[in-house]
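What follows is part of the complex, with its chains left where they were.
To keep things simple, chains are lettered A and B as they appear, and every chain counts its residues starting from 1.
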Amino acid sequence: MLRLATPDYLRFGQSDSFNANFGGGEANVAVSLANYGKDVKFVTRLPENDITEAAIRELRGFGVDTSAILRGGDRMGTYFLETGAVSRPSKVIYDRAYSAITEVTPDMFDWDKIFENAEWFHWTGITPAISQGAVDTCRIAINVANAKGITVSTDLNYRKNLWKYGKTAGEVMPELVSGCDVILGNEEDAAMTLGIKPDKMDLKSGEISGEDYLSVSQEIMKRFPKCKLVVTTLRGSVSANHNSWTGVLYDGKKLYEARTYQITHIVDRVGGGDSFMGGLIYGLLTYKNDLQKVLDFAVAASCLKHTIYGDYNRVSVAEVEKLMSGDASGRVVR
Amino acid sequence: MLRLATPDYLRFGQSDSFNANFGGGEANVAVSLANYGKDVKFVTRLPENDITEAAIRELRGFGVDTSAILRGGDRMGTYFLETGAVSRPSKVIYDRAYSAITEVTPDMFDWDKIFENAEWFHWTGITPAISQGAVDTCRIAINVANAKGITVSTDLNYRKNLWKYGKTAGEVMPELVSGCDVILGNEEDAAMTLGIKPDKMDLKSGEISGEDYLSVSQEIMKRFPKCKLVVTTLRGSVSANHNSWTGVLYDGKKLYEARTYQITHIVDRVGGGDSFMGGLIYGLLTYKNDLQKVLDFAVAASCLKHTIYGDYNRVSVAEVEKLMSGDASGRVVR
């Protein structure tokens, strides 16, 4: 997916150039994992042109296996980004209608081959939001993964402007989510895709409390028995430049909480949730049952993402672990 | 007026390029109103060259009627801007001596024609600061507006480095202000142009209190009986990056106060007062007697201006109203 962003804090129409970055929910998770040294394969469909090749070249550079990416279709999904400041929010203009991925059909992919030697399959709620073909493809992938005993995770990732092909998230998502072992979302995602809401919820207050999400997590577990972990990202939006950030993780027994970071001078918050997911998967693969460490890694990794331009989280395990260990001072390393 | 600013936070002499933007007190108000969908005409005098045409093309793009702009004279007023940070203030080097507008004389403009169908005339204290011809032209415009029953507003806008042609603001402004229905200023403006000071005043403390300005507003009303509204912008300067911002409005009966915004990551504060004036005029034309809403609109509009690069306030009514309604969270709109 191509992101075209006005530089600095310029408004649309104020700049005669766009910064160009590649990204997108699943690609962002893939890059995170590759940066942590994990073998990772990214599956999508892109049109046959030089911009696709540039996107693939960048992924391959990170070490992501791009061999399963299909070429075809008319266009690459694009979005335009205007970066906000203080009380002026960032603005996204989606231009992903009719992108190559919206036209996928289940027969295009050989999941048996794609999943060879795989131990994890991750998908996001953005895919089923774009077309019926994408839903069908996603469903089959989940089924194959389930059959092969591959761990399946999802980021619910509700985007109200994407669900345009005639179905609502509420109609589509529950079935897909039922095949998942790990479910990530924030308060709005759970409400809009699964219809599960916290008892109290005040987005504008900027105040966040992990405890409020215990009931949501429990409800999700109850509704989706395959699910072993429910993870929630908690973003408090003080302003476009200053967010608080943390997450909670529920394993059916305990609600794990993590340090709340005050991210006071955000460089780029897009991809924050994806970097959380990348950190979470890495953590689960690495720290296994030490779920506190898993959560701490995911929160610290995604905290760092907010300081990095572009969708991808360009950080190493060592950098995340340094922050996890408590050093958020930002002192020069030399 | 041409503004030439060093990029980022570079000092003069540290950059080999300048960002170029057009602006200036009255132009900024005109653009605000055009952005809110109001018909607006901008009157000035500019030299005959390609840079003038570029400035006019931008104004016309915003929808400002530029048909009354005169071509003539040697130069366009220019200023150089170095953007400060933290405790280093922004610096302005004015280069507006001998600009085309300083050479205007009353006979150059046909105010009867210019004011056809007009309901509002706005001028600022910068115009009479630059030359006797500008004072004379301004006086006649005010007189014609008064005769036609057009509402007249002024922004006192005191700039100590401009009054160089032999008269002081105190000698010139009161007569002009006496023809105004709406008077805008801050604490320094009122003191320097009208000689009216608040009882207590501590600019450096960064603390602001609307109540302190009640006496100033009352005194202005008393001195200028045509005046129906006195409006004061209140800026608290915590640092070059962080200002607090609000305003008060007095209608002879009540001092209206508005929310104080903490603008913690300023993008560009030049034009803040002009964007307030633009919001105020829009508010008065739109919300009429709901003066609280008028003031809230003006304060929210100018709060947003601080997040936008350049002199012009590039915001829509919807954006201002969203902030007015209390959503200052800066959450991504997608």
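Criterion: a residue touches a chain if its C-beta (ideal position, glycine included) is under 8 Å from a C-beta of that chain, and two chains touch if they have at least 3 such contacts.
All figures in this text were calculated on a predicted structure; none of them were measured in a lab.
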item	value
Where 2 copies are displayed, count of copies in the complete assembly	6
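Please note the rule applied: only the chains that are shown with their structure count from here on.
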item	value
Centroid spacing, where centroids are CA-atom means, of subunit A and subunit B in whole angstrom	44
Contact set on subunit A toward subunit B in their complex	8-11, 13-14, 84-92, 94, 159, 161, 203-204, 206, 237-242, 265, 269-270
Partner subunit A, residues of subunit B touching it in the complex	261, 263-267, 303-304, 306-310, 314-315, 319, 323, 326-334
